[in-house]
Structures are given as C-alpha cells and as structure tokens.
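Have a look at the structure that comes next, please.
Every protein chain but one is kept in place in this view of the complex.
Take a look at chain A:
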Amino acid sequence: MSVEATIGGTSVVAAEPASNLRGREVRARIMSVVLFLGTIVALVALGVLLWTVIARGWDWIRPGLFTDPPSRRPENSGVGPAILGTFYVILLTAAFAFPVGILGAIYLEEYAPQNWWTRLLRINISNLAGVPSIVYGLLGLGIFVEFFGFGRSLIAGGLALGLLILPIVIIASQEALRAVPPSLREAGYGLGATKWQVTRSHVLPAAMPGILTGTILALSTGIGETAPLLVTGAASFLTSNPDSIFDRYSVLPVLIYGWSSRPQAEFQELAAAAIMIMLAVLLVLNLTAIVLRRRVSRRLRW
C-alpha cells in the first residue's frame, strides 16, 4: 500500500512505508522486555529482602512484642518504647520541617528576586540535600544536645532529623510551587489581589498535593535514619516509654541496629521481627500520605 499526501501543492508518494516496519516492531518488543527486566530486578531484590526478613522473624511476632520493653532475655523482649519513640520523633520532625520548609520554599519561589544570590542559595540547598546524614547528627549534637542543652532527648533527635529532611522538603515544595501554572497567579493579580492573597488562596492550595507527597517521602526516609539519631543519643536499650519531649528515647532503627549487632542468634531473629514492624510503620505512613493527598486535591476543583 502506498500513502499519498499533499505537501504544499505537490503530491508526495511515500516509497513503501512498511519497509522498516518489521525492524521497528522488533525493537519495540525488545525494549518492552528490557523495561520489564528493570522492574524485575527491583522487585526480586525487594522480594528476597522481605522473604529473608519474614522467614527469620516470623516466629518472634507475638502481641507482647509490640508493647513490651526490650529485655536481656530475647523471649521477653519487645519494641514498645522504640515504636513510641519513632512515632514521637517523626511527629516532631514533621512539626518542624513541614512549616519551615514550606515557608522557605514560598519565599524562594514566589518572593525572592531572581538574581545570582538566590540562585546561589538554591544550589546550596540542593547540596545540603546530599550531605551525609551523620553530619546532620553531629550538627544536632552540637546545637540541640549541647548548645540548647536538650540533652539526649526526643526533641534533639526530632530537630536533627528535621534539619536533615528540610532541604528535601524545600526542594520538593519549590518544585510543586513552580508547577502551578502562571495563569493562575495572573488571574489572582488581575482581580486586585496582593501577593500573599494570591499565594495563600490559589498557589499554595494548588501546590499542596505535591508538597505533601514530597514531605511525606522525606519523612519516610527520615524514619529509617539511624546515624543522626545514634549521634544525638537515641538509646538502643531503653526499658521505659518517654514521658515528655525532653525524655530519653529509643527508635526502631536504632533498636534493630542494637539487636542485630548482638552475637546471639535469637536477637538477630528478633531484629528481623522488628524490621517487619518497621516496614509496617512505613506502609502506614505512606498510606496516610496517599489519603491526605487525595483529600487535599479533592478540595481543588480541577
């Protein structure tokens, strides 16, 4: 079959358009296999991880594991204080990083003049996102534990984690703000709105789903961080629940780290059980993220 087309008054007959069709289809099929393989590699790695963890830890899952404090006897050990600690730390982290990050992003994206100084600022924030987490731990140790005298407390750990994820929150929020179409801003300004009115009523709500996604992903990374919390004094063996934000605390990753470095096989299996709990906590957090995002975007009538 030949295809006839008219281009600028001249009739053009394409010479056997199907000639390279077979080659293209083969390439398309090869690519779909390659792409599938890429997915498989990720899935297999995850599956192996899950399988080993579940195989080793399954027998140790019992109701008491969730509530009991750790003990020297593995059969009496639980992750109670560590779950609570993780929960509190992540709340404090979010309470600090979310508002501060959004404020910073709004300033950089909407208010700051576009000059070399703000560009420099942006590059630096991107760099900060790549700084090893242990460095933030040391920073937290210096500022919150020592200088502010919070000691080895929940608040010190939460703020240190907050500093760690702050650059990621800012960058994600900036991206979300930048994705808001300029026509929306113009519509607001055209009605005689001030910059803050436009930002508050239109730009921020439109960007909020993206901001939430970014922030909660950052929190998920934060929840698994061990190094900064070890440095700012999270305990790997703590038998009491924290009562206030200035109390000593433990968190799941640090507890897992502590158990897995013990010589007894029982504690290593217990560590596997704790990892399962940790994954469940992450899953809950991510589900919350999805629900929250849905809610917020439903309020927008796109």
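Basically, contacts are C-beta pairs under 8 Å (C-beta built on N, C-alpha and C of every residue); 3 or more make two chains touch, one makes a residue touch a chain; residues count from 1.
The rule is short, and it goes like this: contacts and distances are computed from a predicted model.
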| item | value |
| --- | --- |
| Options "NADH-quinone oxidoreductase subunit M", "N-methylglutamate dehydrogenase subunit C", "Sarcosine oxidase subunit gamma" or "Phosphate transport ATP-binding protein PstB": UniProt name of the undisplayed chain | "Phosphate transport ATP-binding protein PstB" |
| Identified contact with the non-displayed chain, of A:N20, A:T52 or A:T194 | A:T194 |
| Sole contact to the chain not displayed, among A:A206, A:L238 or A:L255 | A:A206 |
| Residues of chain A (touch criterion as defined above) contacting the omitted chain | 113-114, 181, 183-194, 197, 201-202, 205-206, 300-302 |
